[in-house]
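Of the protein chains in this complex, all but one are displayed in their positions.
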Amino acid sequence: MEILFYIAYRNALSLAMLQELNEHFESLEKQCIPPTSTQSASSKSDENASLLRALVISSNCEKIFSSGHDLKEMAESNDGKYRQLIFDECTKLMLRLRALPVPVICQVDGLAAAAGCQFVASCDIVLATERSHFSTPGANVGLFCSTPGIAVARSVNKRMAAYMLLTGRAITANEALISGLVTSISPTIEAMQSQTESILESIIAKPASVIALGKQFMYKQMEMNNLADAYSQGSKVMVDNLSMKDCQEGIDAFLGKRQPNWTHSNE
Amino acid sequence: MEILFYIAYRNALSLAMLQELNEHFESLEKQCIPPTSTQSASSKSDENASLLRALVISSNCEKIFSSGHDLKEMAESNDGKYRQLIFDECTKLMLRLRALPVPVICQVDGLAAAAGCQFVASCDIVLATERSHFSTPGANVGLFCSTPGIAVARSVNKRMAAYMLLTGRAITANEALISGLVTSISPTIEAMQSQTESILESIIAKPASVIALGKQFMYKQMEMNNLADAYSQGSKVMVDNLSMKDCQEGIDAFLGKRQPNWTHSNE
Partner (left out) sequence: MEILFYIAYRNALSLAMLQELNEHFESLEKQCIPPTSTQSASSKSDENASLLRALVISSNCEKIFSSGHDLKEMAESNDGKYRQLIFDECTKLMLRLRALPVPVICQVDGLAAAAGCQFVASCDIVLATERSHFSTPGANVGLFCSTPGIAVARSVNKRMAAYMLLTGRAITANEALISGLVTSISPTIEAMQSQTESILESIIAKPASVIALGKQFMYKQMEMNNLADAYSQGSKVMVDNLSMKDCQEGIDAFLGKRQPNWTHSNE
């Protein structure tokens, strides 16, 4: 019933690559149930058969997840507008990872550097092999990783973010785990794949509409400073969630000790 | 002299349970020295003999700290106002844990799930046994843990918060420690109790008024984005603190290498 989408990710984030990924994401968004709060009459998917439930992103380059922006491309142009376009496309992609109404799982095996590390730090769940490493080395070539730092500093603690950005040195998978950049590490690619499938089973077992609603509010409340304000909005989200068909079905199934039968719609 | 209060916590956070806890907290608040900045002429406790100095919260259910809201209760009512009332009572309780002018220590042995996990993530200090685990599995029954996520995402790093909320899977005590949900883990309940008592000794050795003042400003500054603003307010708090009787006594005792004799008042 549900489709799990895998993107095999390539080495450099050239403008063409960023645009291709953005177009890709645009089509993926149409395969998702939108969050309730942004629903419109026509937003309901006609066929749940083609419903996207999760996105898994991995690399098809051995030992490199992504090395970030294409420096050659940036250097060739002296055009500020062209360069701005590259960063605009990049930002659009990063915001899309967060806005996509399904969980985005990133599989890292090898190096994630600069905008590649930013990409990793912009996914919901990050799985990595032990041999992976992560860096923001832009200052080595005179281009400080200022935009990658935005995603990195929102993931890891200040002391590690400053270390990565100011020294450009790579951190190990274990350091990435302790400092908060990755969710978990696996000894091998096979173990990481097996863990991915186990996580996907957990996601598929839930109603798409509820995950969409939940992911949207999760990132919203994370940006709110005031705890009381966040609870005030959160309580409203919970009350709205309780009136959804799939919530009523879910609780009924739970209390009746039976399997739920989800509609996946946001009604 | 000082009373340490233990709440034995029960399984589900039903509306009745939330209201009972809120009433309980209201009476506990009256046993506390209020923070200096909110003091009034009449706020001084007449008898320090009954002064609350710390709150320790544990569970009297084996293997379960709390499983969160009562789903049956929520499902039975179709009344949005009634449901809103449940979340309002819950929010009130969570904000009270933070506002209580004494340290709140949570002892977890077993599962803390959904609003139970939110409760844990709302305490000042969290001690857990190794066998404990923590989850926000609401989406499994179609009710995303949006409000628990508010407390959880303010405790753990983004990558772990998203994993917990989007997959509903439990994390171990060790994962909770590394990601910031708990303060420390103990091999056994006895070891946790022994650590609790050691922590309580540290708290009791301090003046109640100063802890009240300090806890209040600690959470206030945590919500401030601008570092210079936080320091500006913090310096004022320090200067006010220095003029308190118990501070003068404390520094005098320290310099004189003698035991301090606290008044515990906020004068």
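Chains here go by letter, A and B, matching the order in which they are written, and residues are numbered from 1 within each.
By our rule, a residue touches a chain if its C-beta (ideal position, glycine included) is under 8 Å from a C-beta of that chain, and two chains touch if they have at least 3 such contacts.
All figures in this text were calculated on a predicted structure; none of them were measured in a lab.
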item	value
Full-complex contact with the absent chain, from A:H24, A:R98 or A:K245	A:R98
Residue touching the undisplayed chain, where the options are A:L71, A:I204 or A:A253	A:L71
Residues of chain A in contact with the chain not shown	71-72, 74-75, 80, 83-84, 87-88, 90-91, 94-95, 98, 138-147, 149-150, 153-154, 157-163, 165-169, 178-179, 223-225
Chain B residues that touch the omitted chain in the full complex	103, 124-126, 154-156, 177-184, 199, 202-203, 205-207, 210-211, 213-215, 217-218, 221-222, 225-228, 230-232, 234-239, 241-244, 246-255, 260, 262
